[in-house]
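With one protein chain withheld, the remaining protein chains of the complex are depicted in position.
For clarity, chains are labelled A, B and C in written order, and residue numbers in each chain start from 1.
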Amino acid sequence: MDTQTRLKLYRTMSECRALEQRAYDVFKQNLLNGTSHLALGQEAVAAGFGAALRAEDYTFCTYRGHTHTYVRGVSMTAILGELMGRQCGLLRGKGGSMHLTSVKHGMMGSYAVVGAHLPVAVGAAWSAQYRRTGQAVVCFFGDGTPNIGAFHEALNLAVVWKLPVVFVCENNLYAEFTPTRKVTAVENPAADRAPAYGLEPILINGNDVDVVYQTAATALSRAREGRPSLIEAQTYRHSGHSRADPCKYRPPGELEAWLAKDPIPLYRERLVSLGINAADLEKIEAESKAAADQAMEEARNSPASPADVAYVDVWADGGAAWRN
Amino acid sequence: MDTQTRLKLYRTMSECRALEQRAYDVFKQNLLNGTSHLALGQEAVAAGFGAALRAEDYTFCTYRGHTHTYVRGVSMTAILGELMGRQCGLLRGKGGSMHLTSVKHGMMGSYAVVGAHLPVAVGAAWSAQYRRTGQAVVCFFGDGTPNIGAFHEALNLAVVWKLPVVFVCENNLYAEFTPTRKVTAVENPAADRAPAYGLEPILINGNDVDVVYQTAATALSRAREGRPSLIEAQTYRHSGHSRADPCKYRPPGELEAWLAKDPIPLYRERLVSLGINAADLEKIEAESKAAADQAMEEARNSPASPADVAYVDVWADGGAAWRN
Amino acid sequence: MAELTYREAVGAAVAQEMRRDDAVVFFGEDVAAPGGIYKATTGLLDEFGPERVKDTPISEQAIVGAAMGAAMTGLRPVAEIMYADFFAVCWDLVANQVAKTRYMTDGQCAFPLVLRCASGAGLRLGAQHSQSPENWAMAIPGLKVVAPSTPADVMGLLAASIRDPDPVIFFEQKSLYETRGEVPDGEHVEPLGVASVVRSGTDVTIATLAAMVPRALLAAETLQDRYGVSAEIIDLRCLVPLDASALLESVSRTGRFVTVEENPRLCGWGAELASIVAEEAFRALRGPIVRVTTPHIPLPSAAALEDAVLPGPDRIVDNVKRLVNLE
Partner (left out) sequence: MAELTYREAVGAAVAQEMRRDDAVVFFGEDVAAPGGIYKATTGLLDEFGPERVKDTPISEQAIVGAAMGAAMTGLRPVAEIMYADFFAVCWDLVANQVAKTRYMTDGQCAFPLVLRCASGAGLRLGAQHSQSPENWAMAIPGLKVVAPSTPADVMGLLAASIRDPDPVIFFEQKSLYETRGEVPDGEHVEPLGVASVVRSGTDVTIATLAAMVPRALLAAETLQDRYGVSAEIIDLRCLVPLDASALLESVSRTGRFVTVEENPRLCGWGAELASIVAEEAFRALRGPIVRVTTPHIPLPSAAALEDAVLPGPDRIVDNVKRLVNLE
């Protein structure tokens, strides 16, 4: 991997971190509409895949989707503004944190019902195949998700139809407040199930952005040949499940052990050991924070969405009328 | 296995065959209400499990459930009568062929939405575990069923909760008119997925009633120790999917090949080679046919269910009132 | 004009639209090689090939999801959910995802897809294969709802549904599949949201759809012949968009309003229509609004029982008589 790619990965992770920290501020400062789910600690997955995707590819992700949205090119202002229900928000407040979507960036949606987007990703992949566009689809979800029926149906159909799709399970050990291993029949909820769909199990260190990037690149090119993948990336969320979760369910020492495996310092060390100047990396971090701070300001200064946006775009004609 | 058990298995298979033939007559004679799904050719599965179950155990099965209902002790008359919507029918015509149920025989229902009963079987098994009754649950379904979400959720929960349940996939190669292998990511739709739930794959000859019986007995005792199983029994339906299906989807020679593996003549030969008198077996067959003929007569002579049964038993108080 | 069955009209409409637009694809369980369990789509695989006409596993969530993902990326999928009752196994995809995603994303994508299904009673298939859940779909903002009663309407409205930029739930009443009727030659498309006055009358407005239309027509004959009551029958054809003005106009003339619904009583579409009329045509009403529905029970399987509980001409006549005499 060349230095430029590596620096880009580093920058993306830093930006994602800064974005999520500001998103947490949105909550702490009581500016949040509804809920939000942070991916602090999981930035390597978003960054690694983000770098491997082509502009025309499609992303599908969950309510924990700020970083997946950001890496496709959506501005921090649009994301933070959406959390606050502002006019500058990506969806002008109609979706909120859980539904970030930017079709023009190939970010085909953040889905808030567990598992629902896997079948939808299958449909987008089928469309790409049918239209012969060479596009691939990446679909992210958590470790609690492989226990829901939609996961199973989507995986089977993707393989049967030989679709250009990569399913990525970000295993952060918990589904909300419940350790996934307590409610799952196998140890690795996604990887151990890959053979049930005729797929090879792929279990990776989701905190190592190089590994993520390379796995993503391989899987994406395999996808473009009509061979879907299921990847399980092991990671951890430093923050709570959502909003103010105090994480009482964590055994003592667990967070600390994972903080020691934080993907960003880990990568900083690697880059320094590869001869990159530490000061350059610090500059990237400072720039990331500054960008997030500026976005936060912009979003705060944006007015609340006007009520009339609530009444548009139920239908493709832009309206909401159900009768004449 | 002792001769008595073997003769019982033979008798049960003969009776199931005779019952299904009469059930087909119900259709041909235009006496059928709605649809029916025959298990001609699959009798070894019903007979083998039927013999291994204890009276207090629970069965859950699909719309293809005449034989599974019969082996639990329900009369042929009640089954055939239900197909005709008669007063003597098991459900007085309220359920029809697809919903045969006899709680007092542990036959907890025939379910007509693919996969729906697997989670329900999990609940019955949980109840048996909680009440410490030593009961086990057997849940039958077809080869098309492992592709639906409910299958997946049920299997996972059964294993996580260590429930006394045996899932039995009767692989008869087709889901309605579609060969299952064309729409399934793995070759053996159930067995190849057992490891996805931490279970051992069990793939058996579902046309060999001795094999079925022994597999059932082992799985049931394992279930009573809190270890669920998933069994795939390979078999074939000689008849169409339902009613008048002409089976145009069958490749030439397929039916003939499976008729050569018909579980009943197969077992007859084995019993004769073990020293059992062929005449005794013919007598069993004749008695089975006679029993089915008599049931057919009884059902035909039973009056149509009176309209008032349609208005009762929506609620546990016996009524249908939704308001005061 | 050609005479087609209701069943043939389904296949004809899908074929017409597939010929016209490469973005139209068709899939579902047993629909391609077998041509559908009601043989409504026989021949499509041969004409359009396996890339456009596909059999799926028994995975309704994957089917609807596939339709949604395809629709939001440029295709116009038509998917079959074999029985309307089975919308229950994929209801999240239908009601929470397909219906709401356009709105939630502030209009970033459209979902030009059709989910067609065999709906309704008459074949003695019991409580899980005979439901008429038009009201389930009508209750969800973001779904259009179509339920035709004739071959011509199947053809015209299914074509329109496929061309429509929004998701359409298309209910085919399975006891009508064998019924025959004239269908205009050439390309046939009818606009969604226009009710059809299938019989004019002056004393009472009866709103109904699908298999209840012929029953209401029979009732109207009896009402006229035996009791001199002139019933206007409106075949709604679409529930969303709803032709409310046709209803209100009719009631403004007749002063009486009756719905005939196959669904069980509670929260059926007739309740919505009743509430519209009770609000907007109140002054025109000469008597109570009456709903004729299946009672609020699951459907029994046996022929005699099913026939007893479904609304039939007699029950419609009795209710209209009661309404007219009540005054």
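We take it that a residue touches a chain if its C-beta (ideal position, glycine included) is under 8 Å from a C-beta of that chain, and two chains touch if they have at least 3 such contacts.
Note that the structure is a prediction, hence the values are computed from the model and not measured.
A.B. asks: Out of B:Met84, B:Ala116, B:Val138 or B:Leu266, which residue would touch the omitted chain in the full complex?
C.D. replies: Considering all chains, including the one not shown, the answer is B:Ala116.
A.B. asks: I'm checking contacts with the chain that's been left out. Which of A:Thr178, A:Ser221, A:Asn277 or A:Asn301 qualifies?
C.D. replies: Considering all chains, including the one not shown, the answer is A:Thr178.
A.B. asks: Just one of A:Gly149, A:Pro164, A:Gly206 or A:Pro263 touches the chain that is missing; which is it?
C.D. replies: Checking the options A:Gly149, A:Pro164, A:Gly206 or A:Pro263, the one contacting the hidden chain is A:Gly149.
A.B. asks: Where the complex has a chain not shown, which of B:Gln4, B:Asn30, B:Ser273 or B:Asn324 is the residue touching it?
C.D. replies: Within the whole complex, the residue contacting the unshown chain is B:Asn324.
A.B. asks: Out of B:Asn156, B:Gln234 or B:Ser288, point to the residue that touches the absent chain in the complete complex.
C.D. replies: With B:Asn156, B:Gln234 or B:Ser288 as choices, the missing chain is touched by B:Asn156.
A.B. asks: When the complex is taken as a whole, what residues of subunit C touch the one chain not shown?
C.D. replies: Contacting residues on subunit C, toward the hidden partner: 85-89, 91-92, 94-96, 99-100, 103-104, 126-128, 133, 135-136, 138-142, 240, 263-272, 274-275, 277-280, 282-283, 285, 287-291, 296-298, 300-301.
A.B. asks: State which residues belonging to subunit A touch the missing partner chain.
C.D. replies: Missing-chain contacts on subunit A: residues 33-35, 85-86, 89, 91-99, 112-116, 144-145, 147-150, 175-178, 182-184, 249, 304-307, 309-311, 314, 320, 322.
A.B. asks: List the residues of subunit B that touch the chain left out of this view.
C.D. replies: Residues in contact with the chain left out: 58, 90-92, 94-95, 99, 101-104, 108-109, 111, 113, 116-128, 130-131, 149-150, 153-154, 156-157, 160-161, 309, 312-318, 320-324.
By definition in this document, only the chains that are shown with their structure count from here on.
A.B. asks: When you take the mean of every protein CA atom shown, which chain's own CA mean is nearest to it?
C.D. replies: C
A.B. asks: Relative to subunit A, which chain's C-alpha centre is the most remote?
C.D. replies: Ranked by distance of C-alpha centres from subunit A, the top chain is B.
A.B. asks: On a C-alpha centroid basis, what's the spacing between subunit A and subunit B, in Å?
C.D. replies: 45
A.B. asks: How far is the middle of subunit A from the middle of subunit C, if each middle is the mean of its Cα atoms, in Å?
C.D. replies: So the centre of subunit A lies 40 Å away from the centre of subunit C.
A.B. asks: If you look at subunit A, which of its residues touch at least two other chains?
C.D. replies: 149-150, 153, 156, 160
A.B. asks: Where in subunit C do residues touch two or more other chains at once?
C.D. replies: Touching at least two other chains: 56-57, 59-61.
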